[in-house]
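Every protein chain but one is kept in place in this view of the complex.
Labels A, B and C are assigned to the chains in the order they are written; within every chain, residues are numbered from 1.
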Amino acid sequence: MNEPFLYRRRIQFAETDMAGIVHFSRYFRFMEEAEHAWWRAAGLSIAPADPAQGWPRVAAAFNYKRPLRFEDEFTVAARITGVSRRTIQYGFEMRRDDTFVGHGTITVACVTVSADGVMISVDVPEGVVERLRGVQTGPASDDRATGP
Amino acid sequence: MNEPFLYRRRIQFAETDMAGIVHFSRYFRFMEEAEHAWWRAAGLSIAPADPAQGWPRVAAAFNYKRPLRFEDEFTVAARITGVSRRTIQYGFEMRRDDTFVGHGTITVACVTVSADGVMISVDVPEGVVERLRGVQTGPASDDRATGP
Amino acid sequence: MNEPFLYRRRIQFAETDMAGIVHFSRYFRFMEEAEHAWWRAAGLSIAPADPAQGWPRVAAAFNYKRPLRFEDEFTVAARITGVSRRTIQYGFEMRRDDTFVGHGTITVACVTVSADGVMISVDVPEGVVERLRGVQTGPASDDRATGP
Partner (left out) sequence: MNEPFLYRRRIQFAETDMAGIVHFSRYFRFMEEAEHAWWRAAGLSIAPADPAQGWPRVAAAFNYKRPLRFEDEFTVAARITGVSRRTIQYGFEMRRDDTFVGHGTITVACVTVSADGVMISVDVPEGVVERLRGVQTGPASDDRATGP
């Protein structure tokens, strides 16, 4: 099986809720951040110069196993788990050190957007899936917040 | 089948993204807001005085059919779609007028929280599901923002 | 002095943080929500059909006096506190029943947006300030979440 793309970051204060843990809706952002970092690593952008193309989400799901808390560092491992003519499905696994935090999926569709905002499903452009799968996951840093 | 609990509100500017539509992670908040309004309508609160009890989410999913945009008014219809000894599953359907926006589910577990933050699954307290199901959905206003 | 425009709503769970209170960044959204509800009450929209016009914020500030918590109902009282040729300044006061929660300001500029996204400051269109000031604040409900 292919190696996953790895995205790593830290929980911020505003991502917690009054239960003292990360709000469940945030995990969907973490999955999306990992997807976009993967696209950047492949030399692509989910928000191309052409505003007439887009990648809306058609389905998303997450299963929560262990909570994340303020200042936790965690890793999102992303894989492509399904490809159809007009959609890509990603699978994600999150871990904090050896603790399995949870797993989820996001399915995106490729669309063109007309001038009045209507989205029409189109074929996934050639090469996108290949370029994503060709990314060599390594230790280099992509989205980084520096401090001493 | 039981009538759903209906929660209604309007899309705010900060809930949109650069694609001009509501960000996909927001729908999970809309589902949760509907759940909490339902609890209030039943005379309950998901955040009881006792901080040792909680209702963390163990699974959440949404399927997106049509986008929501700034200032759209929409309705979340909530139902209890599954009950086990320690969990409740809700099903949600969202509509903007006659347009079907999408549908989703959230499964919550009942837990006690120890002093050091560890959550332990416990039985759903007696009466919670009955009180939720006993709510008569009507036209009265619960969470309201007033203007002229 | 003119009567303020009143916007009313309830705190949602996702707006709290691990300190058990509403995260300080949220108050800026509450101020903006009140502004947009005011525009709707005046028959205007901050997001007009013409995407070439916009109202970016040039300054924002808030002073926090008492915290808001989950399920609190509160009121934002909004006034126009300054008008220049190209900007409008709003002042806001927030209250939970008789408790003064805090006060803030937002200054917005009127701009045109070129095809490549560059924003150029332009004069505030005639009539906007007059229409906002002409709104009669009353008890009617604008952004409402209904429940039994």
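Assume a residue touches a chain if its C-beta (ideal position, glycine included) is under 8 Å from a C-beta of that chain, and two chains touch if they have at least 3 such contacts.
A quick note: this is a predicted structure, and the numbers were derived from the prediction, not measured.
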item	value
Hidden partner chain, touching residue among A:F24, A:W38, A:F62 or A:Y90	A:W38
Omitted-chain contact residue, chosen from B:S25, B:T75 or B:T137	B:S25
Sites on subunit C contacted by the missing partner chain, in the whole complex	18-21, 24-26, 28-29, 32, 47, 54, 56-64, 67, 69, 113, 117, 119
Contacts of subunit B with the absent chain, listed as residue ranges	13-14, 16-21, 23, 25, 69-70
Residues in subunit A touching the chain absent from view	5-10, 12-14, 29, 32-33, 36-38, 40-41, 45-47, 70-71, 135-148
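Note that only the chains that are shown with their structure count from here on.
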item	value
Interface composition of copies subunit A and subunit B: same or different, split at half	same
Label of the chain whose CA centroid is most distant from the centroid of subunit C	A
Centrality ranking, top chain (CA atoms only)	B
Chain centre separation in whole Å, for subunit C relative to subunit A (CA means)	32
Geometric centre distance via CA averages, subunit B-subunit A, whole Å	24
Sites on subunit B at which at least two other chains make contact	29, 32, 47
